[in-house]
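Got a structure for you, questions after.
Here the complex is missing a single protein chain, while all its other protein chains stay put.
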Amino acid sequence: MDDVLTFIIYRLNYFVYIILMLLGMYGIFIKNNYMKKIIGLNILQTAIILFFISIGAKKDATIPILELHNGHGAHEAVQAVHYINPLPHVLMLTAIVVAVATLGVALAMAIKIYKDFGTIEEDKVLFQMTVDLDNKIIK
Amino acid sequence: MRITGLILFVLMGCLLFYGVLDFPVWGDPLSPASSHLSPYYIEHTMADTSVPNIVTSVLADYRGYDTMFETIVIFTAGIICIFILKTFKATRSESRKYRHIPTGITLRIEKGGKTPEDSDHFERIDSVWIPYDLVIRTTCRMVIPFIQVFALYVIAHGHHSPGGGFQGGVILGASLVLFAIGFNLRLAISQVGEKITVFMCALGVFIYAGTGIMCMFLKSNFLDYSALAPFWGTDPVTARSHGILIVEIGVGMAVMAVMILLYYTLASAGKYDEGL
Partner (left out) sequence: MIWQIELIILILVVLFGIGALAIRDLLGAAILFGAYSFMLCLLWAIMGAVDVAFTEASVGAGISTVLFVSAVLRTTRRTDN
């Protein structure tokens, strides 16, 4: 039991990332309202970002900005072990930009659906769409 | 259908939990993610580009191609948002509300009626109208210039501190959104209209791609900033640092324009007259 607890504490970020990802997917699959689906989509995206940042962390290392003690001239040898891995940070900056772009387009689509159908609950929208289709076929 | 989805993602959750068992301990300096390419970036960024912020140098110089496409993605998102929601027919099919200032009477003019002409006695109000509030307006007037100066500082100082083009662009866009919320959406659109905003968005992408193409004209690779050294008369290492600054300005301009466009389009649902 103690071993399992130590194991979980050492990898706590990864377990929380899995819980958040499943929470986001629950919001996309199971929820009925379009706004909740958009919130679930964003929770999923931020969970992936959490995972990548957790990979790049290092114990007893400092932030990835070099300090210049003597100006531009002499710089002593920089050791990679003292700085946090900057590569996942770069990838995640792009991911955040793409997330906000997707959020803008998704909210625009939700407003347009509300204008056309009068509701943003998914089962009512689907019902109206099938009813219109039946009417057009029968006519 | 829902039950199938529920079963599927419970299964996926179990698979992911099983996969975590193989991960390295969190914070391990010798984990595979930190062993192959990132030591090169950490150790050589000062010698190659003389920019101390490793994230900025990797984002705008070593991986500059990705950042160019990210700028194009956010530009496309702004354009798509306009296309989805904007009403192109200029028909006045809804009712408008006007308020008579000396007496405080609110008029509601249905479609087809005659609206009062512009005079000092009538003002047009939104459906969600809040009366003139002195505290909010004065606070906005005092705070917005400082927000904009701080945003320009974040863009320009991205070499030495956390920041860069994207963060500064978002803060600039947020200052204009604050202006639109604190005062009036119509006033904000009359000051910074949508045509100039779309032009700035395209100009930002053009600055980024144009820098890359100019490097190609000088007989070097695409987005290789050391070829621009003759323009400033410095060595290639400092030329890369200046090239990073130029593309950060391009990114900041494009992002600011897209944030403003998204707010204008979403808050007025395409009609650009009433807002939040």
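Before moving on, here are some points about what is shown:
Each chain gets a letter, A and B, in the order it is written, and its residues are counted from 1.
Following the convention adopted for this analysis, a contact is a pair of C-beta atoms (placed from the backbone, for glycine too) under 8 Å apart; a residue touches a chain by one contact, two chains touch by 3 or more.
Just so it is clear, the model here is predicted, and its values are computed rather than measured.
In the full assembly, the chain not pictured is in contact with A, B, by the touch criterion defined above.
Only one of the listed residues, B:F166, B:F179 or B:Y225, touches the absent chain: B:F166.
For the chain missing from the display, the contacting residue among B:M46, B:V177, B:V198 or B:C215 is B:V177, taking the whole complex into account.
Across the interface with the omitted chain, chain A contributes residues 9, 12-13, 16, 19-20, 23-24, 26-27, 31-33, 35-36, 39-40, 42-43, 46, 49-50, 53-54, 56-57, 59, 61-65, 84, 89, 92-93, 96-97, 100, 103-104, 107, 110-111, 114, 119-121. Where chain B meets the chain that is not shown, the touching residues are 27, 53, 55-56, 128, 162-164, 166-167, 170-171, 173-174, 177, 181, 259, 262-263, 266-267, 269, 275-276.
The criterion applied here is as follows: only the chains that are shown with their structure count from here on.
If you average the Cα atoms of chain A and of chain B, the two centres end up 18 Å apart.
Against chain A, in their complex, chain B makes its touches with residues 2, 5-6, 9, 12-13, 16-17, 20, 23, 25-29, 31, 33-34, 37-39, 41-43, 45-46, 50, 52-55, 58-59, 63, 66-67, 70, 73-74, 76-78, 80-81, 84-85, 160-162, 166, 255, 258, 262, 265-266, 269-270.
Listing the residues of chain A that touch chain B in their complex gives 10-15, 18, 21-22, 25-26, 29-30, 54-59, 61, 63-68, 72, 75, 77-81, 83, 85-90, 93-94, 97-98, 100-102, 104-105, 107-109, 111-112, 115.
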